[in-house]
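Structure, as structure tokens:
Missing here is one protein chain; the remaining ones are kept as they sit in the complex.
We call the chains A and B, going by the order they appear; numbering starts again at 1 in every chain.
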Amino acid sequence: MGSARLYLAVAVGGFRRYASYRAATAAGVFTNTVFGLILVYTYLALWEERPGLGGYDQAQAVTYVWLGQCLYATLAIQGGGAEKDLMDRIRTGEIAVDLYRPADLQLWWLAGDVGRALFQMVGRGVVPFLVGWLFFPMALPGEAGLWAAFAVTLLLAAVVSFAIRYLAALSVFWLMDGMGVSQVLMILGVFCSGMVLPLNAFPGAFGDVVRWLPWAAQIQVPADVLMGETAVPGAFAFQAGWAVVLLGLGRLVQSAATRRVVVQGG
Amino acid sequence: MLVEGVRAYGLIAGMWLRAGMTYRASFAATLVGNLVMTGLDFVAILLMFSQVDSLGGWSLPEVALLYGLSVTSFGIADLVLGSMDVLGARMRDGSFDTLLVRPAPVLAQVGADRFAPRRLGRIVQGAVVLGWALVSVDVDWSVPKVLLVPVMVVSGAAIFSAVFVAGAAFQIFAQDAAEVQNAFTYGGTTLLQYPPSVFGKDLVRGATFLVPLAFVNWVPVCHLLGRPYPVGLPPWVSFASPLVAVACCVPAGLAWRAALRAYRSTGS
């Protein structure tokens, strides 16, 4: 129980830290709203031309756009969450201090990142979503059950998102510089999570592959859960499966990296 | 002042270029990364056209023409003024002050900071798409229409530069709210990648009269393709992009000067 309290405190710390950037948050709300507006019109034109594309109707496509803007910062689709700080700490060697802490490294960073995600969602994500809901027809469910499932799927999405970025950050132990990795992370994140186009609108075999990658767990799956387009247990299983695999992989890499630090003396 | 600025810009950019050349591998990697990153928007457009034949009534080559012009112009502005987005951080950590004690215009110092060939990625990518669009698109080419293309690229670059400079001025006033400028810079170039017929009338009006991004490509391209512009405009404005560019640069420059003066009277 004691350690649960510790990680809760770390999460609260992550939340508070991001909550202190008020002006930046307001600016982010504005920017996400503008991008949402641009995207929503292009999607409307696309679905006008091809009704039912990817199994969505126009209202669902609109919902997808605003959900994407809501989750953009929440899930650090472009990067810029815990992994950025972690990379800095590895590069500067400060990570050695973290290793001596009586806490699990991965859980520690996960807790902080979930706290950050929660703030980004509440502070930055909700407003653009509400703007979209006010001015465009959206397909939101009436049943409480779907909203509850949506909350769970979001948490799982946050964990998968963290697990991917954590792995990327650990690579700095070997690469000594996070620039290239961050860039790859950004490209994959924006494209494969369905930020530019819903993954179910991707054509052919390419679409099939992308929909099975872990990034699909971030926007596509939560969107489908919210709009009742997928079976909830299957969606949870998909997300949880990737979460377990990626977190497990993270632990393996982490122990290899730790050995490296211990051998090299930091 | 201008001559001094260009000279200082050349000196600083040259220094960064020489420094960057020492790491050829990472130079190549970041250039490729930049190409891919900025090309994702076009991949999205290609994906859309894999499902449909036209968007808002425009064909793929026509949309590619808009895309190529928007990205090339934006790329040039980004090449010249690339580091404007770190201005807020510079003010917070106090390094902005050090720019003010050097005998060179601040704008040139900021623009040339960390100058790197990777900034060419966007231009190359945009120019390739533009080239393909120009040969594929169905246009009745005439001398004025051919001339309109380079005029668009240069004017567009100037309009985007004005937006960058205005954004930089805004950052000085509202340090932590720097991200707002992304809505106009990155948001602007994204907006212009799609046909104006796609967007709501109010958005098109805003992008025509309020922040006249429409003159980067929308208005002149409508003339090239013989398409009606969604908002009624007199015919001569199809060639007005250079005038609009000047009309943007002047207030942006004034805003920058006002911002510098405000900074120097309030401190950080």
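Observations
FYI, a residue touches a chain if its C-beta (ideal position, glycine included) is under 8 Å from a C-beta of that chain, and two chains touch if they have at least 3 such contacts.
Basically, contacts and distances are computed from a predicted model.
Taking the options "Aromatic ring-hydroxylating dioxygenase subunit alpha", "ATP-binding cassette domain-containing protein", "Oxidoreductase" or "Dihydroxyacetone kinase subunit L" in turn, only "ATP-binding cassette domain-containing protein" matches the UniProt protein name of the chain that is not displayed.
Shown chains touched by the hidden one, complex as a whole: B. For chain B, the residues touching the absent chain in the complete assembly are 4, 8, 11-12, 15-16, 18-19, 93-95, 97-98, 100-105, 261, 264-267.
Everything that follows uses one rule, which is that only the chains that are shown with their structure count from here on.
Taking the mean of the C-alpha atoms as each chain's centre, chain A and chain B sit 29 Å apart.
The touching residues of chain B, counted against chain A in their complex, run 26, 29-30, 33, 36-37, 40-41, 43-44, 47-48, 50-56, 174-180, 182-183, 187, 190-191, 194, 197-200, 203. Contact residues of chain A toward chain B in the complex are 21-24, 26-28, 30-31, 34-35, 37-38, 41-42, 44-46, 49-50, 53, 179-180, 183-184, 186-187, 190-191, 196-197, 201-203.
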